[in-house]
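What you see is the complex with one protein chain gone and the rest in place.
Order of writing sets the chain letters: A and B. Residues in each chain are counted from 1.
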Amino acid sequence: MFEIQPLQLTQCLLTCLFGGLGTYMMMPHRRYFANPGLVFAIGLGLVVLAASHLLMLGGSPVPIVSKVFFNIFAIFSVVASALMITARDPVHSALWFAVVVLSTSGLFLLAGAGFLAAGTVIVYAGAIIVTFLFVIMLAQSEGKAVYDRLARQPAQASLTGFILIWCLLIVILTNPGNNFESNQSSEPVEVSTRLTPAKDLVRMRKFPVNHPVSRVMNQNLTTELALPETFDATLPPGVPQPHVAGLGAAMYTTHLISSELVGAILFVALAGAVVIATPRVGGKPA
Amino acid sequence: MTHNAWLVPALPLVASLLTALFGHRLGKNAHWPVVAGIGSAFLVSLGVLFGMEHPEKFLLMDWIHVGSLQIPLEFGVDGLTAMMLPMVTFIATLVALFAAGYMAGDPGYTRFFSVVGLFVFSMTGLVLSNNYILTYGFWECVGACSYLLIGFWHEKPSAAAAAKKAFLVNRVGDLGFAIGLFWLWTIIPDGNLSYDNVFGMLKSLNETDRLGIGLLFFWAATAKSAQMPLYVWLPDAMEGPTPVSALIHAATMVTAGVYLIARSTPLLVGIDSMAPIVASIGCLTAVMAGFYALTQTDLKRVLAYSTISQIGFMFMGIGSGVGSVVQFAVVAGMFHLFTHAFFKALLFLGSGSVMHAMGHVIDMRRFGGLRHRMPITCWTFLVGSLALAGLPPLSGFWSKDEVLAALSQASHASEASGNHGVASLYSMIYWVAIFTAGMTAFYTFRAFFKTFFGPEKLPSPTDPEAAHDDHHHHGDDPYFGKESPFVMTLPLQILAFCAVFAGMVFAEPTTGWFAHLVEHSVGFTELPHPESHGFDWVTAILGTSSGLIGLGLAYMMYGKPSDLPSRLAKTFRPVYEASLNKLWVDQIYHAMFVAPILALAQVCRYFDTYGVDGLVRSVALIPRNIATGLLLRFQNGVIQAYAGVAALAIVGLLFILVFT
Partner (left out) sequence: MPNTIFTFSDLTAYLAIGAALFGLGTIGFLSRRNLIVMFLSAELMLQGVGLTLVGFGRFHGNWNGQILTIIILTVAACEAALSLALVVQLFNRSKSLDVSIWREIREAGLPVLAELDQDIEPFLAGPGSESYPHLSPSGREPEVSVVASGHRAN
């Protein structure tokens, strides 16, 4: 029914198997008859293996520098997130999360989202992580707590999570665009041709008209939502590329209401946090 | 000026909304918006009265327009409207002013004034409406306001029950109105129920339809105007605050039925059997309610039965419209409505003033001889009683005389047209009405003497009659046993002035303004015009002497202490009991209608509980058992278990999306 290359299917499966096994081994719980440190190390190795398999599913940027950095950031983000969810100490978790955020910011940068990368570093790695650390310090009891040394049902959790990952990967790889890609020459295609009307893709795959994929594709996403200046590939050479200016313009024209709403939510959350965190005595603010 | 007529309902509505929204901020001044709103509505309606030259109508907006159903929101100004508007707003202003004193300190102060404003809006809307369906809408609105105000002290079970009773009895009548409207709509070719349109098509309607519609409208009127057999709600409605009784259940709303029949006169003219029915019902109600009023000990209930009786007089007036008397009959009925509003509002407000001073005790056995303590209330009440008794030259005399004259003319007219049965019916009604007039004078002055004459007596908790309402302790009430404040006595004095002069100024024999005004109503120009007739001295003398006899009897029995009443009660024990228990009508209704319906409700309840619910429950058992067997254990309070289920659900959805 679904069209996917057998190689990719195998890679998917291997990724999930290695990743699931590795994550389970890294989880905090009792390992009977085994050296905990060794088990953890083996698990970490499996996760690294899974991450590299994962990378083989997709391509990477063509310039060699970008390629190197992309692979580093990708592996770092996946491995660091595995370390984050298995760290015994919440402080370590927070620090590993910072690593994830920084790697993700690198990926953002490689995808051309410079402003977002900077923003993520400042907001996440700067503000939010520090807040987390502060709360951890505030609430941390002495030594490792029992609940940090025992995961709840690590096997079932790993199984669930990696079934989810497997499903997502299958969905990603069976995207009709995958088929489209395999029919093209290996030459990189300009971004403008990437914007081939989605209807053509649907026609190539011959989905029934009321199939969910066709329904989504028939939305004609690209031509109606985009602002003219966002089609960078169509800009004449020599014209400076719109960067933050384009993002800001899109944010305050097309998405103005969303931006305003988000601001309102932020304000409400501020007030809510103040109200919730204020210690109360006898039901009234102290 | 007439084009400003829409302001008359609009101003009280705005005042009501303002009070409802911001009244709690005004606190003790919450009555000001409503008093000002109704007062200015009165001024506008005076402008309408003097500016009206011929019937006019204004289309405010197209309310409903579906297929052949047209309901425009339109107001009309004609004689009846121009007469009713100032009367309603004038009395409402005085009553609101009175209530500012009477209701002071009540926790529901703002709610009271808000609903009063809403009522004035509905009542003036009812009067202004130029369309049967719009009239019906406002008719329901005044009913709802009446419900809200009767049940104003809803924490009192008796008040809640009275409100419910009033509402249910009125629903019975509204059913008649609704069916009448449907019937009318089916026979009017263009589906436009505006008065002028309906009255313009009379030629094309057959007599059976008109009679049926007329009887249905009269059915509705008997409920709203508390006539036989649907009068039972009005005495109980006295549970509401006394200003409400004065405004709604004496002066204005209960007369809406009379207004409706008067308004529909052009529709009903020429149908011989309609008028005698109306007159007979009115007559029966008048004499029966008067009979009940003879023995009541509750001052407000005496006045309530007197209201029912007087509305019976109005219907007798309108019901005498046979042959050429039609227009005169309507004038007589509406004129009695007009004067009655003043003196009955006066009497109710007077009783309210007494209640206010007696710490909300209204049982006449528990107080007496108040004329020195409450001089203003006493003398204004006397004026009201004289007017109600129909003694010249007070207003009640002129209007009652016109009703009696209309009845006598109806008898003559029927005789002339060879209809001897109807003629003798009318002459019988005429004599019964004269007898009722005497009875009216008797019970009115019985109440007056018991309250204001005799040895002075104030309510005390040691009274044998005080057992059932011993929750009143008024040691700290500053008004206990004293004359009411100026804000309450001022309306009494103004109304007393009106009760004296309203009849003289407008009556047929003196100026004829009133008749002239009513003639300028929609569809009235085609009515048979009365031949000129002189003042009917015989009727006037008969009516007056009947009233004087009643007054004299009351003075003999109650003017000074005597054992005559109790001896009479012993002698005519069955009659006394029948009057005291109101002919057991409430009990009969309960046995005939309420009890069977309750029994049916029980049956339905059991069917619902065991039949329908049993079925539903047994169906519901299936998922319930599945849930307790399989799904219950997932509800284990662990957040992460829920999150895990959610994650697996996403997996399932992805599978469905991709592999189907």
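The rule we apply is simple: a contact is a pair of C-beta atoms (placed from the backbone, for glycine too) under 8 Å apart; a residue touches a chain by one contact, two chains touch by 3 or more.
This one's a predicted model, so the numbers in the text were calculated from it and none came from an experiment.
Within the set B:Leu168, B:Leu632 or B:Leu653, the residue that contacts the chain not displayed is B:Leu632. Chain A residues in contact with the hidden partner, per the touch definition given at the top, are 19, 23, 27-31, 36, 51, 54-55, 57-63, 66, 70, 74, 77-78, 81-82, 84-85, 87-94, 97, 100-101, 104, 107-108, 111-113, 115-116, 119-120, 123-124, 127-128, 131-132, 135-136, 138-139, 141-154, 156-158, 160-162, 164-165, 168-169, 172-173, 177-178, 180-181, 188-192, 194-195, 221-222, 225-227, 230-233, 241-243, 246-247, 250-251, 254-255, 258-259, 262-263, 265-266, 268-270, 272-274, 276-277, 279. Hidden from this view is one chain, which touches chain B at 632-633, 635-640, 643-644, 647.
Going forward, only the chains that are shown with their structure count from here on.
Separating the CA-averaged centres of chain A and chain B is a span of 74 Å. On chain B, the positions that touch chain A within their shared complex are 638, 640, 644, 647-648, 650-651, 654-655, 657-659. Those residues of chain A lying in contact with chain B across their complex are 1-2, 152, 156-157, 160-161, 163-164, 167-168, 170-171, 174, 212.
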